[in-house]
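Note that one protein chain of the assembly has been removed; the remaining protein chains are unaltered in position.
Entry: subunit A
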């Protein structure tokens, strides 16, 4: 006759202190060489909470139980351990528990014991990993949003003149956003001239060029003018090699020259107030 789940839980309850001590010792020792900071060690409180959950899970009502697992998982995620370390820690618990069961000569087929142990621990472990992945997905999504906000900024520099400085790689998503923001900006700031600064764009291939051409055309259609500035010399040469025709687009080599041109196009000019000393 083998030990059923309730038996395992009972066993954990009876030998709780021993199991916990072994678990903490074994895990923290195995980990000692790599990391020694306090925060990297599994502490008494967390170990106790885990064991408590295992012991109480059969007693608790379903939703009470899942709330507890949920809270525990959150705490684990907050430790900020790498996934493999969490896995190793939880696995160590199973190994310790198994060793204890054998040590106390609990009757039953060892293989079956292992699978019973797994039935006890897996609902909790599963929730821990679910929490872990969803917390990382959240982080990645937030960073994605932050990046998107930075991806096509529009800066009104003078009345009716705006600048869009582009830095970094332009992919399809970003190209779409550039176009949208340019058009929105023209309306919102009542721009007559928009300057697209590509000083920080590492590669201008035919796709990027195509998007720039389309954006300039769209700006023209809403009644404004666009200026392309910041074409580095090596980029200018590759554009020529590629055979891309940018003759329909006004270009200036620096942002400063572009702004001067934009002021001129809107009948203005920067003048100095008399002589500087």
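Going forward, contacts are C-beta pairs under 8 Å (C-beta built on N, C-alpha and C of every residue); 3 or more make two chains touch, one makes a residue touch a chain; residues count from 1.
Throughout what follows, contacts and distances are computed from a predicted model.
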Name under which UniProt lists the unshown chain, selected from "Electron transfer flavoprotein subunit alpha/FixB family protein", "cytochrome-c oxidase", "ATP-binding protein" or "Tryptophan halogenase": "ATP-binding protein"
Residue touching the undisplayed chain, where the options are A:69, A:235 or A:261: A:235
Touch criterion as defined above, residue of A:167, A:218, A:244 or A:263 at the omitted chain: A:244
Per the touch definition above, residue among A:102, A:187 or A:207 touching the missing chain: A:207
For subunit A, residues in touch with the removed chain: 169, 171-172, 202-207, 209-210, 233-235, 237-238, 241-244
